[in-house]
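Have a look at the structure below, then the notes.
As you look at this complex, bear in mind that one protein chain is not there, while each of the others sits in place.
And then subunit A:
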Amino acid sequence: MSVWLTDEQQLIKDSAERLVQNDYTIEARQKLIDSEEGFSRENWATFAELGWLGLPFKEEHGGFGGTGVDMAVLMEALGKGLVVEPFASSVILAGTALDLAGGPLAERLLPEMIAGERLLAFAHSEPKSRFNLNDVAVTAATDGDGFKINGQKMLVYHGGSADSLIVSARTSGAQRDRDGITLFVLDRAAEGVSVRGHQTVDGLRAAEVTFTDVRVGADAILGVKDKGLSIIEAVVDRACVFFAAEASGAMEQAVALTVDYTKERKQFGRPLSSFQALQHKMADMYSAHQFSRALTYRAAALLDDCSPAERAEAAAAVKVKCGQSAKLVGEEAIQLHGGMGMTADMPIGHYFKRLTMINALFGNAQYHLKRYTAMKSE
């Protein structure tokens, strides 16, 4: 009703949905989750072939110069399948940081990532930083003509598989100063980098990464020394919109699965779908998804050309709407499935878990409502 796609976008949507439908059943996905790396290198190569890994990036970095809406279309389709490949870490987070910062590192690493030959991860959150992007306790102290990095990062999506890590560290100022944060590009295998990979509750992989006297040269700096925060903020705001697009795909699927299930399941001699109390709930789920989707696409369109303030406001608004909708859709979907909804074998629980964690990622709806209000009253 609210989103009209170009022919090209329709192509992206069709090819991604086809892949998800053919190769991404819930059983196939579970096999990937249980595998060593938690995803399929083969799928990753296919993503590269289809051009998805370069979609949002500048042509000078080997990308295809896609728009925000192009990305939303792709993420939405991947969300329908709850895809577990490291697309968020390599493309949406670390890749975007490289693309926005530019320079020799971006020119070298992005084409390799886009070709599917190098995995990236974005190491920014810390055990005590919560969602405050300026709260960076990892230090990079001057050491000769380079730096020595110490400290710990957490929830580094796919940190265990990445070849290169984009790491934020404090090069000057106090722990929560906006100035003094610098982005570095590190080899995951570098001496002093210790990575402890783990599963996440929603079927992905992440890692705790500890840095002990990790020595890097000045050429490891991405962008401008002490000025990393503006890039981090841009990366996270954009990511919030794209995760909302992923959530939109997951919500669409959750609504459809619930509608189908209630039509099939009979109690009291009637399909569950014939009970008005449940019909109204499903109408609310549908509506929550539709509004969240509309706002997400509008924000995605804005991303191509907007000021940092406009971008931040749009991202916060999307996080609020998407988070609330994801919670409503996810919880009601489980409820309407009854006991079946609680079982790991049914697809619906997996959608519920991912929707829950997308809400939590970078701060939930409540957090962004506060952030939005603060921005509006400045």
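Everything below uses one rule, namely that contacts are C-beta pairs under 8 Å (C-beta built on N, C-alpha and C of every residue); 3 or more make two chains touch, one makes a residue touch a chain; residues count from 1.
Criterion: contacts and distances are computed from a predicted model.
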Per UniProt, the name of the complex member that is left out, chosen from "NusG domain II-containing protein", "Quinol oxidase subunit 4", "Pimeloyl-CoA dehydrogenase large subunit" or "Maltose/maltodextrin import ATP-binding protein MalK": "Pimeloyl-CoA dehydrogenase large subunit"
Omitted-chain contact residue, chosen from A:Leu11, A:Ala141 or A:Val201: A:Val201
Touching residue (missing chain; options A:Lys31, A:Arg130, A:Arg178 or A:Lys263): A:Arg130
Of A:Thr96, A:Thr182, A:Ser325 or A:Asn364, the residue in touch with the unshown chain: A:Asn364
For subunit A, residues in touch with the removed chain: 125, 127-132, 135, 154-155, 176, 196, 198-202, 206, 208, 266-269, 275, 277-278, 331, 334-335, 338-339, 341-345, 349-350, 352-353, 356-357, 360-361, 364, 366, 370
